[in-house]
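The complex appears here without one of its protein chains, the remainder shown in place.
And then subunit A:
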Amino acid sequence: MLAVQQLEAGYGESVILRNVTLEVKQGEVVCLLGRNGVGKTTLMKSIMGVLKARKGRVTYYGDDLTKRTPGQRAKRGIGYVPQGREIFPQLTVFENLLLGLEASPEKGRVVPESAIAKFPVLPTMYGRRGGDLSGGQQQQLAFARALASQPEVLLLDEPCEGIQPSIVDDIRDVIRSIKSDGKTAILLAEQSLEFVKSVGDYFYILEKGSVAWEGNCESLSDEVIRRYLTV
């Protein structure tokens, strides 16, 4: 459903991604692996449209999205949980959630139950400002905000970065439950191999801005890990 073809992107003079091709199929959890600085976040940003592609295409159900704004992509059904959470600091938790509805097709004014039910801690702090939450709470809020518009593809950029183990487990459960619903595909950039093996279906390993290896998560061998992922 979501496909990236021969994508090239970068910041200013420097080219970060070269000739990246990947595909996310319906209901799958596709993982992006790679050391720091290989272009995982850049790829996420180019798929979302925050960063313009220099070459190549991003397609969604066959439609070319390459020239579309991030807003139009969000309305097509792409949800985004960026690295660093990007919660609106001066808005309350509830307002942050309501903003997640901006992209939902029926312009609903009610945050769907399914988005909040996975994070029971959120309703207890609706009145607090987003910026006052801890990192883990912000991550859960960012997740719920992205789920509010009931996206068909969810881009998760290192959702477990700097999060305590119990919330990592919660996030794992959330990803599994999204997967078992079968409606939403996930593209997950992640450092933890153990996490990837526990939720992922397919993986791509990036190196120097290109796809260096890909395969099913079960086939992720120690040899591949040694070659591309160990420091």
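Quick note on the criterion: a contact is a pair of C-beta atoms (placed from the backbone, for glycine too) under 8 Å apart; a residue touches a chain by one contact, two chains touch by 3 or more; residues count from 1.
We take it that contacts and distances are computed from a predicted model.
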item	value
Chain left out of the displayed complex - its UniProt protein name, from "Urea ABC transporter permease subunit UrtB", "Molecular chaperone TorD family protein", "Sarcosine oxidase subunit beta" or "UDP-glucuronosyltransferase"	"Urea ABC transporter permease subunit UrtB"
Candidates A:R35, A:R57, A:R129 or A:R172 - the one touching the absent chain	A:R129
Residue among A:E8, A:E23 or A:E95 that touches the chain left out of view	A:E95
Residue among A:V29, A:A74 or A:A115 that touches the chain left out of view	A:A74
Residue of A:E86, A:D169, A:D201 or A:E214 in touch with the missing chain, whole complex considered	A:E86
Chain not shown, touching residues in subunit A	48-50, 69-71, 74-75, 80, 82, 86-91, 95, 98-100, 102-103, 129-133, 138, 145, 149
